[in-house]
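Working notes for the structure below.
Here is chain A:
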Amino acid sequence: MHSSWWLSALLVVPLLGAAGALLLRRTGRAYGVALASAGVELAIAVAVAFLYNPHLKGTGTFDFATRHVLSAPFGLAYDVSLDGISLLMVVLTALVVFVALAGARERRREASFVTWLLLLTSATMGSFLAHDLLEFFIFFEFTLVPCYFIIAQWGGPERARAALKFFVYTFTGSAFLFAGLLYLGFEHQHQSGGALTFANDALASTTLTHSASVWLFVAFAIAFAVKSPLWPLHTWSPLTYAEAPTAGSIELSALLAKLGTYGMIRFAVGLFPGALASVRPIMLTLAVISILYGSLVACATPDLKRLIAYSSLAQMGFIILGVMSGSRIALVGALLLMFNHGVITIGFFVIVGFLEQRRGTFTIRDLRGLQGPAPVMAALFTVVMLASIGLPGLSGFISEYFILIGTFATHAWWAAVATLGVAGSAAYLLWAYQRVFHGPSDEANAHVHDVTNRERWVLVPVVVLIVALGVFPRPVIDRITPSVTQLVAHVEPAGLTK
Partner candidate 1 sequence: MNVPAAWYLVVGALLFGVGAYGLLTRRSALIMFMCIELMLNAVNLTFVTFSRTLSDVAGQASVFFVMVVAAAEVTVGLGIVVAVFRRRASTSIDEMSELHG
Partner candidate 2 sequence: MATLATLIVLLPLAGFLYVLSAGARQGERAIGVVATGVVAGSFLASVAAFFVLIHHASREVTVQLFTWFDVGTLHVSVALLVDPLSITMCLFVTGISALIHLYSTSYMHGEKDFRKFFLYLNLFVFSMLVLVLANNLVLTFVGWEGVGVCSYWLVSYYFDRDSAASAGKKAFLYNRVGDVGLLYAMFLLFNHLHTLNYLDVFQRVGSLSGSTATLIVLALLLGATGKSAQIPLFNWLPDAMEGPTPVSALIHAATMVTAGVYLLVRMSPVLTLSSSGRLTIAIIGGVTAFVAATIATAQKDIKKVLAFSTVSQIGYMVLAVGVGAYGAALFLMVAHAFYKALLFLGSGSIIHSLNGEQDLRKMGALQRFLPLTFPTFLVGWLAISGVPPFAGFWAKGDVLTNAYSHDKLLWLLGLVTAILTAYYMTRLFVLTFRGNERFREVTHGHDPHESPWPMTLPLLVLAALAVLGGLIDLPWAHGRSLATFLAPTFGYVAPTHALSTTTQWGLAVVDVAAAVIGLVAAVTIWRDRVSSNRYEKTFFEKVWYWDDAYDATVGRPLTHAAIYADRVIEPRVLDGAVAGVAGSARRSALGLRKVQSGFARHYALAMVLGTAVIVVYLVARVG
């Protein structure tokens, strides 16, 4: 067991960075401080990822754990730990903020911007590290605040509407989660007779009637489905992604969406295995609808950010499919896809951000033939796009493949339909690529300058990760699998461990 200070450092470093940025706003060094703290954060996250080694610890795959009760009457505790399920998300959190800072620099009132961004990082990190449902909820909910301000202040023309829509959707969704978690806490307290607690392990031992667990699952799933987003609760996302500033879109889609799926795995599935049999067909169906519907709408959508939003909807559908499948392989795939989709989305949004900087628009109709003037940008976009399509050898493939092959073993029909999404993603992305990068470039687009060296370096880690995780994903998979095995063993007593 490693020291929990590592994890506390992950929470505190962004806060320090935020404080530093706030204090240095006058001197204009806020950006530097923020970037430095993001770098440190990334370094710690990577170090943690390397240190984490569940094989040596047998079945107990939580590492870096600690628990301090902050308020007994409230059942509030500071309880952090890390396992294979949260490991990748921690790295992703650090990566996202780093790239968002480096690649989508926002120069309008920069100090405030980076402060919000770092606050968001800390809150997201907290959500992934929390080993206590209430603590998770607090962090989970708090992420809304910085997000709201980032979107509402630095977004596009309709930013205020988008931000409020985002907030109200997710906040309302969380209300269900909140009610559900309180109910669960009491149920546990009444059963155990002890103090009110929301510690994951304690709650997991609660005995629930079938209908109770179904209702709780539904309550949790609503909150997480809004966040992910899952059809039909996704409608906030296209507007929000389109209106948010690039860094905000990156955070939302690359990272915060994963809070939803992570919550789904850790809490909805992890705490209410009894409900799975009943809810599974519905959830799988929603996932499949998300995949196909997202792909379909992405074909018709008028701008790149919306396109990525619908593409994300489809990808989230894949993740939920894997999560709900009850298959170990698919669940590993879902976790990988959470990370990979994050990385890929970073790439997308960073490039779209570059485009927006150069052309002042990301409407597909206004762009044309960009591969001529900007071949490197086109190439980078292509790599990201192909990873998103699921080209083998790039990271997106393995995750999608695991999900489909795993789900096929347990729920063949859903997997069979979902597989059509593989063709769908190619359709809308290639079509978009053709419209934006191919063809003769017109006057407005002929002089778009290619990515600069600095911009290129921002995308290097993204491309490296995309290729590396496609070619040699084993170290990652090996770290994930024991935790997943344990989870699946817990929720699928029938031994459905395909």
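Here is the rule we use: a contact is a pair of C-beta atoms (placed from the backbone, for glycine too) under 8 Å apart; a residue touches a chain by one contact, two chains touch by 3 or more; residues count from 1.
The candidates came about this way: all candidates are chains of the complex that A comes from, given by their letters.
Note that this is a predicted model, so its numbers are computed, not measured.
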item	value
Complex member in contact with chain A (any copy), out of 1 or 2	2
List of chain A residues in touch with candidate 2 within their complex	168-169, 232, 234-235, 238, 293, 296-302, 328-329, 332, 369, 371-372, 386, 391-393, 397-398, 401-402, 404-406, 408-409, 412, 415-416, 419-420, 422-423, 426-427, 430-431, 433-434, 437-441, 472-474, 477-478, 481, 485, 497-498
